[in-house]
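Here the complex is missing one protein chain, while the rest keep their positions.
Up next is subunit A:
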Amino acid sequence: MITVLSCISMRATCVIKQLIEFKPWGLVMFKKATLVVALAAIGVSAEAQETPTLEQMWEVIQQQKAEIEALKSELDEAEHKIEETDVRVETTASALDVISQSGGSQSSAANWTENTSLGGYGELHYNNLEDSHSDANESEIDFHRFVLFLGHDFNEKVRFFSEVEIEHSLAGDGKPGEVELEQAYIEYDYAQNHTIKSGLFLTPVGILNETHEPDTFFGVERNNVEKNIIPTTWWEAGVNLQGYLVDGLRYDLGVTSGLNVDAFEGKYKVRDGRQKVAEANANNAAYTGRIKYTAIPGLELATTLQYQSDLLQGELEQGAAATLFEAHAIYEAGGFGIRALYAAWDIDGYYEEATGKLGADKQEGWYVEPSYKFFDNFGVFARYSEWDNQAGTGLVDSGYSQIDVGVNYWLTPQVVFKADYQDQTAPDAKAEMDGLNLGVGYSF
């Protein structure tokens, strides 16, 4: 209405201005008439826009009130919907949280999977080695180890763990490989910080015997000292107690089956005495104790002592009591790392006679391995090692030494590619293998 009145008013003002600007009197009378008409027009327009009556205003107010009520109702409804949506979003998110935390399953089977774990590791090796004594070449590719772990928690204190391995891909009569049960035990936390383990388990000795996933060490093949002296991988059946004495200081005490070296078959190396808990001769048990210190980040100090009353398991009247001593240190800080290990078997003198191998009553070795990781996923190492399975006398040329240098590249923290070069020094009568090793390994 204000807009209409403004327009009319503007038109009237315009006409009046025109009339004033025209000076000739001949036209004055005409202009006056026009002015009257214009003013009359304003009067008519103003009359058309009369102030509404109280009734009309009341009607308008009622209409507006109804509109406000309707809008208010719509607003309440919208707010209610928003609140409902909030509740639904919260419920959905909570349900998603529950499903996510239960691994995506809402069935009762989730309880079983929550308490059961599956893992494994594997390593493929390529060796291109040459015997520098005979110039014989050995080029071989081998899926050395394929391992699956299966564990289950019966409750918070009782659990089962197992490890099954296929070595060299193909097992059976005349085949190069084996299917092996390397771990299968029940563990029970009988007191705070103390656990008892019973079954078939890895002997607590050395660096690699218990932790040998390929992504955790440098070098394609496991080092020869732990392999030929300890002898890794070594498992026995029996009972083991484990626990913490003070923060970071752990003990292991075990009574297990022992080694059984078949002297009649010309065997003499401790490695040949592994019975692998396969219908094993259990006439003479082995007693193992270990102390391990890991309280300082990056540092591990450990030592193991094992006593076995007869390495020949009663096959001969005169036994061959044996003691294994092993000690090692690991230190890793920043990218720098160093590992050093010494292991020695001291076997009663009759062992030498029984096996017919001079000096076999002492079998020992050591290595030192510095390494440096330039990045999280790339590192280099060097290793010097010596081992001798007839170290009892200085009369036999039986000692080996080896230098290894190589690199590890971790594609992910648990997938590794490895390359190294080995330079071996062997007794004159034995193969002296030098050359390149390549490998790929994983664990999960």
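As a convention for this text, a residue touches a chain if its C-beta (ideal position, glycine included) is under 8 Å from a C-beta of that chain, and two chains touch if they have at least 3 such contacts; residues count from 1.
Quick note on the criterion: contacts and distances are computed from a predicted model.
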Legend entry - From "Amino acid/amide ABC transporter membrane protein 1, HAAT family", "nitrile hydratase", "Molybdopterin synthase sulfur carrier subunit" or "FMN-binding protein", the hidden chain's UniProt protein name: "FMN-binding protein"
Inset, instruction - Among A:G298, A:G314 or A:G349, choose the residue that contacts the chain missing from this document, as touch is defined above. - result: A:G298
Inset, instruction - Determine which one of A:Y126, A:Y244 or A:Y342 touches the chain that has been left out. - result: A:Y244
Inset, instruction - Taking the full complex into account, find the residue in A:V60, A:V87 or A:A333 that is in contact with the omitted chain. - result: A:A333
Inset, instruction - Spell out the interface residues on subunit A facing the chain that's missing from view. - result: 93, 96-97, 100-101, 117, 119, 151, 153, 156, 159, 187, 189, 191-195, 210-211, 216, 241, 243-249, 251, 253, 255, 287, 294-300, 330, 332-334, 412-413
